[in-house]
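Removed: one protein chain of the complex. Kept in place: all other protein chains.
Entry: chain A
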Amino acid sequence: MSLALTADERRIAGGADGAAMAMRIVAESASLLGAPRLIPIASAHIDGALYHGDSGTLFAERLVEGGAQVAVRSTLNVGALDLMGCSRVRLEEPQRSMARRMMEAYRKLGCEQSWTCAPYQAGHRPAFGSDVAWGESNAVVFCNSVLGARTNRYGDFLDIACAISGRAPDYGLHLKENRRATLVFDVSALPPEFLASEIAWPVLGSLYGREAGNAVGVVTGIPRNPGEDALKAFGAAAASSGAVGLFHIDGVTPEAPDAETALGGITAEITILVTAAMVASAQARLSTAGNTERIDAVAIGSPHLSLDEFGALQRLMAGRRLAVPIHACTGRHVLAELDRNGQRKALEALGVVIVTDTCVVVTPILPDSAGGVLMTNSGKFAHYAPGNTGYAVLYGSLADCVESAVTGRPVFARLGS
């Protein structure tokens, strides 16, 4: 089936300005994907403003010179710099200036200066069933799964091109038939105390992503809604270990009032009965540091921390000074609150490094440390930190991360203790 554009779309694509360039990029992608048409979108979340090299900056500036403006609400994912100046990014010139120019170009295109990978907690929550074009794997999976809006995984360049044209290729998860679960991930055999623990969600997400790949699955056996921060951690981990774009949770997520509905009344192709041994092995795989008595840094906030998560951090620290810094990554939507209620001052005084607008795995913030060990409670950080920062990873709960940062060596509480 070949792509059919409307007369209006053809007219725009035939121009010589930024809008024409954006329309051509969307149309060419649609052709490659085999989409029959373009559909209107309600919003976009743009992952393309993270500096990977000069060509991306030049592209964004070309769109600006061509007078392009986003046609729909467009929030920005993290950039390579902490524009709020909370943390020091060790990006050198000329890359630093090119990264700044890139961030500036996306602002000029009309994107909101959200600079967060958790836009859904910064007030950008598209309506159930609406079509949107979102980038950033964790935001994509949250948008599809928890909000029930419809998006594919829009990568660099295509995200901004969709935002400018206000259109996206009609394929993949925009189509209802592709949102049906074909796989069941049954956790009912796991101990209730594990399912109630904080690490259950990132660990299960990591296991789920590896098992599901790019299939749509439904998780069954969850006794109650674990809350938005838990779903955020699950999705982020799943989208790091697999190409997960959408999951359902029986009785929790909006397209799964029950498992049968999520499966569309059809028997699942695969049913995975999750055992305690599978969970233990998934948890072990999140750590790469082996047996170690050192930690050099702690990083939390992938996806970006919510105000609630900062509350949990502060309660666990209980006024104690840190021997090893905790890098707490978040967006400026949360920073404003932390400034207002005095939490920022209190946390920074105890040794927390708040990182805003960016995060520690996408740009150099952690000190260069040969053989360094990074502790985290994030399944996503655990996945990307070894390759992107050179640090080995120790995975633990937030409580473990705090105790370890206070004492300066790895401390693990036993589950349930």
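Assorted remarks:
To be clear about the criterion, a contact is a pair of C-beta atoms (placed from the backbone, for glycine too) under 8 Å apart; a residue touches a chain by one contact, two chains touch by 3 or more; residues count from 1.
Definition applied: contacts and distances are computed from a predicted model.
The complex appears with one chain absent; UniProt names that chain "Aconitase with swiveling domain" among the candidates "Tripartite tricarboxylate transporter permease", "Spore maturation protein", "Sulphur oxidation protein SoxZ domain-containing protein" or "Aconitase with swiveling domain".
Considering the full assembly, A:153 is the residue among A:153, A:344 or A:380 that touches the omitted chain. Only one of the listed residues, A:56, A:331 or A:396, touches the absent chain: A:56. On the side of chain A, touch with the chain left out of the figure occurs at residues 21, 24-25, 28-29, 32-34, 47-48, 50, 52-56, 58-59, 62, 135, 137, 153-158, 243, 384, 387-388.
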